[in-house]
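All protein chains of the complex are present and in place, except for one that has been dropped.
Up next, chain A:
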Amino acid sequence: MATTEEIRTDLAEIVNEVTGIPAADVQLEKSFSDDLDVDSLSMVEVVVAAEEKFDVRIPDDEVKNLRTVGDAVTYIEKAQAA
């Protein structure tokens, strides 16, 4: 089972690949749209890449609830545990 920090690190790499934002800036409390400037299409790219990386399904309806990096990490942890 991946730890919270391992998931955050992998997610940060995805965000960096998609948006160019330094991975070190992708911290749990950061908002995707307000702090990291991830636009809606980039967010879809991040979600799809995360689904592949973590082998989980993140429905479109859930994406709007993933406001911060921490929200996404928590969702992935729960989905992996399910």
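As a working rule, a residue touches a chain if its C-beta (ideal position, glycine included) is under 8 Å from a C-beta of that chain, and two chains touch if they have at least 3 such contacts; residues count from 1.
In the analysis below, contacts and distances are computed from a predicted model.
Between the listed names "Heme exporter protein B", "3-oxoacyl-[acyl-carrier-protein] synthase 2", "RNA polymerase subunit sigma-70" or "Glycine betaine/L-proline ABC transporter ATP-binding protein", the UniProt record for the complex's undisplayed chain reads "3-oxoacyl-[acyl-carrier-protein] synthase 2".
Residue in contact with the omitted chain (choice from A:1, A:41 or A:82): A:41. Although one chain is not displayed, its contacts with chain A can still be listed: residues 18-20, 41, 44-45, 48, 51-52.
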